[in-house]
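Selected chains from the complex are presented in situ; the others are not included.
Letters A and B name the chains as they come in the text, with residue numbers starting at 1 for each one.
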Amino acid sequence: MEKELSRSRIQFLKKDYSRGFIADCGFKAVNYKRGYLESRLKVLNRHRQQDHYIHAGVIATMADHTAGYAAFSLVPEDHRILTIEFKINFLEAAYGQALVCRSRILREGGQILVGESEVFDQRGREEALVAKAMVTLRSIHESKIKPIQK
Amino acid sequence: MEKELSRSRIQFLKKDYSRGFIADCGFKAVNYKRGYLESRLKVLNRHRQQDHYIHAGVIATMADHTAGYAAFSLVPEDHRILTIEFKINFLEAAYGQALVCRSRILREGGQILVGESEVFDQRGREEALVAKAMVTLRSIHESKIKPIQK
């Protein structure tokens, strides 16, 4: 009933994942399944805050965007995903060499999708859960996206 | 009873606001009062997402960091602020030439502070409320910040 993603759709989604702010920050989509996405960031000094921890905004951006693209794998190809809201808890400070985010969709069907994202901090060979987010998303037809003059 | 911030403390806070990821993104602290901060971002193409709107992660980063520094004006100078969690609602799409964030602290006293941030999208001479966040923060003594090897 629930068909798997085609290889070409996965290629499209992975490439589309890293545009604009996301490409600028360096986030990459690495592992896609229907309703699931794992993304990755190689941490640079520019991602840190005043005390050298990874900035909460980096982690939040990753949690939001990865949930959004996990949702994007579940809707028709002429639909887009917008974030209605998200909430994120920071469980411990992140300071490792990479972040990994794993997002899965808890609720699909209809216009409202709900996903959750777990962000892990890679410290050498270990991985610690440093943040968890719940993300409420909306699927809309691409014709309803108002074009923006750059 | 509640003394105003000294000019030198305001200077310190404004400068400290823009470090690491925040400096990299281009956010600036522009107007400080005790428990209140207004920040600003000149929007560039790198802040946008796939449909040319300003990325939710940019808005969330601004809402979090500005609330954090609003809180930072309320605690002793040897304390630091960490974000415990935040929640943000995106009220409409943002696409203007600048973002303005106004954060104020709703609850102070003790270790837990709660702030709210409103993010406005500047479109020519008009300003629209595009996001609102509630941010839970923690004040800790600087000696408890674990030093990070870069």
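Of note:
The rule is short, and it goes like this: contacts are C-beta pairs under 8 Å (C-beta built on N, C-alpha and C of every residue); 3 or more make two chains touch, one makes a residue touch a chain.
Note that the coordinates shown come from a computational prediction; the quantities given were computed from them, not determined experimentally.
The total count of identical chains across the complete complex in this file is 4, with 2 shown in place.
Rule of thumb we're sticking to: only the chains that are shown with their structure count from here on.
With centres taken as mean Cα positions, chain B sits 22 Å from chain A.
Remark: chain B residues 16, 19-22, 24-25, 45-53, 55-58, 60-62, 64-65, 80, 82-90, 93, 95, 145-148, 150 touch chain A in the complex.
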